[in-house]
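Other chains of the complex are left out, but the ones given are in their true place.
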Amino acid sequence: MSSTDTVFDFTRAERIGLSEAVFCAGKSPQQIAGILESARERDASLLLTRLDVAKYDALPAHLKAQTDWCDISKTAYFGQLPPLSLTGKVAIVSAGTSDAPAAREAERTLRHAGVECSFIIDVGVAGLWRLMDRVEDIRRFPIVIAVAGMDAALASVLGGLYGGALICVPTSVGYGAAEEGRTALNAMLASCAPGLLVTNIDNGYGAACAALRLLNTMQLR
Amino acid sequence: MSSTDTVFDFTRAERIGLSEAVFCAGKSPQQIAGILESARERDASLLLTRLDVAKYDALPAHLKAQTDWCDISKTAYFGQLPPLSLTGKVAIVSAGTSDAPAAREAERTLRHAGVECSFIIDVGVAGLWRLMDRVEDIRRFPIVIAVAGMDAALASVLGGLYGGALICVPTSVGYGAAEEGRTALNAMLASCAPGLLVTNIDNGYGAACAALRLLNTMQLR
């Protein structure tokens, strides 16, 4: 048996209601192509994350033709996208334009599971009116994914204004003391607002999976 | 106006469904007593966290008499405890005996909000059978708070077996490479299982607040 064959966790969706995605960051184009071929044979749909442009371009043409790639989030859908089954439950609220990659990764992951979300963007608290204008909108959603980098102050302010499930995604936006996202991560964890829940830096995929867990447990799906 | 007077966030419960608690770690016994007196005047109930034994002992006798203090979690209830209003929705799953302070802080915070939770303890994965024996029990709860220190491997294993809302509390248990809980925190954030949500180190209070947000948003409370 070769060390490069992949053993899928086929029973994941059944066990925990989330299907396995392909994290491409540590894989070669050859390995990714192998995984896609195997999905094609099983006629399966797949979500790929962290698929950078070089790896995407290196895929064989027939596989690329079946792939819907997004250059902002570096995610791809392989095969048929499942139908939309749920809407109006999740909002993605982001601080600035540079937070788009993580925000989009979350949105595309949700969409791959049949869930549509709404975007409320550019509401960073340095211009507080932008957030205040949208607070009532935000409150209509039972689940909010808040995406912010640098000081991540959006999370704390939102945490004091919104009482639903608040999933926080720190991003690696910024330089110097932003510490590649660690400052945003720590600020969200140490927030003065109670009950914030935090994912890894830039982990839009994880935030979406967490939202799906909540939707599952609420039996909305 | 004195710099030591406290401005309460009286509208918090109304705004976000969580009442303010008193974080005692940075406060003197005099400051804490002042807050309790003011609550007593308003006939209000309060939750106090991080109230160590020295500060607790330094409180005036008449305030101490109205205080129900827990030496494991270092939390206290001041005044009347609200009636129990919800049960069977939250389980606290912990890896080892040393995780008890954070686990108890979560339980006492939930209880102060009228929510009773169940404990499933000592299921650290070094003795995997202990967890496997309880998986079916755990799956009955829509929300699980997982408490673990050191390598926090419990979170990842549980994340692969349980599909509900999974709130992870890293603890500062361990020494050396445990890095006062940072290793557990990072391991939970970087988990190979999808959709885990993480709080600050030893933050049982925050985990309980997050659970209350979920219960609120599910309209179970």
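Which chain is which? They are A and B, in the order written, and residues in each are numbered from 1.
Assume a contact is a pair of C-beta atoms (placed from the backbone, for glycine too) under 8 Å apart; a residue touches a chain by one contact, two chains touch by 3 or more.
All values reported here derive from a predicted model rather than from experimental measurement.
*Asks:* Total copy count of the complex, if 2 are in place?
*Replies:* Taking the 2 displayed chains as part of the assembly, the whole thing totals 8 copies.
Following the convention adopted for this analysis, only the chains that are shown with their structure count from here on.
*Asks:* Just give me the whole-number Å value for how far the CA centre of subunit A lies from that of subunit B.
*Replies:* 27
*Asks:* Residues of subunit B touching subunit A in their complex?
*Replies:* 9, 12, 15-18, 21, 142-143, 159-167, 185, 189-190, 194-201, 203, 205-206, 208-214, 216-218
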